[in-house]
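What you see is the complex with one protein chain gone and the rest in place.
Take a look at subunit A:
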């Protein structure tokens, strides 16, 4: 059943902040779309775009969302697929293959080593392993069994077997599951899908609205191009078609904007990169001719290229994002508020998912929602806050934790962001969250000698010394311990309250962690106590304030003086220049804390 949209699907009003920088997902989508149209000769600054993709490669062979971050399956697929579409060599496939193996859980793939598997990661990594590295998944039989358990009673596929038991089917999960099956079986013509295919087909077909577009699932508010591409793509990979292909094609062609490129929803006013990606992908899956849209889409994508290579979602000067905008609002002089930025953030709540998106038009993310609320968005809008609360409750995974967005495996930073978001909405009690589950997930990330047996394979990279440290936590179960996940775990315990954690024990844990990672010259280090960094220092001051511990302002000032200058704030004393708007925001807020009392720092989660 379709419910009326509660939010008009229009682009945000107000004024957002754009760095004019390329984005990996946008770059992948732009290059992929041009490849489908056989127009890769139109890629703007092909050398720069290839360098942008190659530059995300880490020494472990995987690729990261941005330089300096950990490798993950999503970035690895996008970077390598983008390079292939550009006709460029993909370096060091052996190392990439070994990194992919490190994310294998035994049944399926996880986004990061140690994380629980989900169908997003399994799709990306199965395809990378088979189509890029020319190999096979480590254990095809186990994978097929895992994939078979994604089917819900109603016929659709879900993000994980646990979510399938909870009935959380989604057309995106269907697409990822079916494509992972095809990759795992080498697309053999005689391979039999491990599902009740008629039930799956019926469920997918039932997602088509009378208008011709598709919904993500029964509860989605409006049909959109993203859902339509995933549904039609899944049906196509199964050798099936939508219930009404002609209506689908007509609906897609009705979503062309003034330039002839596409918008994601009816009534939306920005022709962005992923709308064109989804539209062209759907037309291709339907077997419809691409020539009628090729010129317009190519021309529109050429407007989205960034200086130096890569793409963003719309014209770079107008491609604002939620984190940069929230950062500008938060770091503005308190006497000079930026209501136009808050208004822009509030416009990032769009149909189908109640959270705030990183960039308007893609999926809601828990960290962006936290930043937006911290910046004051939705303060006077109870209906919008209720939508966020409902979205948040539906985001919680069966293991009790939260991932970046719907269906993603749990991690500490997202779980802490979700609980802090609930606190800003008046919770975490009363929002329908499973608080005991939250604590269970937090506890599962604790790194100790006792946890070695439970996570034997995943802890192989963790040193004995780290395992023996009290209160050590990783970002995921079995992950490398660090100061930030350890303090995030303690923050969550504080928020859960005395019924879940003893306040005295939490304060002692924070005190111990801060002492262990305090850098003699100033600031706090993520690992050990040698090189301080901005994120760890911000987290340390936040946790100290929450725990009621005194702040050594001279020690903090020594660090902020080192990383801040007229040009901005660096991520660490070793990093060059300003780290951009987010680093500048954290630096400004830390400097503000030096002259103000505890409680002035907003909770901001990055990694």
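We adopt the following convention: a residue touches a chain if its C-beta (ideal position, glycine included) is under 8 Å from a C-beta of that chain, and two chains touch if they have at least 3 such contacts; residues count from 1.
Heads up, the rule we're going with is that contacts and distances are computed from a predicted model.
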Q.
I want to check something: the complex is missing a chain, and I'd like its UniProt protein name from "sn-glycerol-3-phosphate transport system permease protein UgpA", "NADH-quinone oxidoreductase subunit J", "Acyl carrier protein" or "Hydrogenase maturation factor HypA".
A. "Acyl carrier protein"
Q | Selected residue (touches chain absent from view) among A:19, A:55, A:135 or A:308 | A | A:55
Q) Among A:165, A:436 or A:530, which one is in touch with the chain left out? A) A:530
Q.
Among A:20, A:337 or A:521, which one touches the chain that has been omitted from the display?
A. A:521
Q | subunit A residues that touch the omitted chain in the full complex | A | 55, 67-68, 519-523, 530-532, 558-559, 562, 571-576
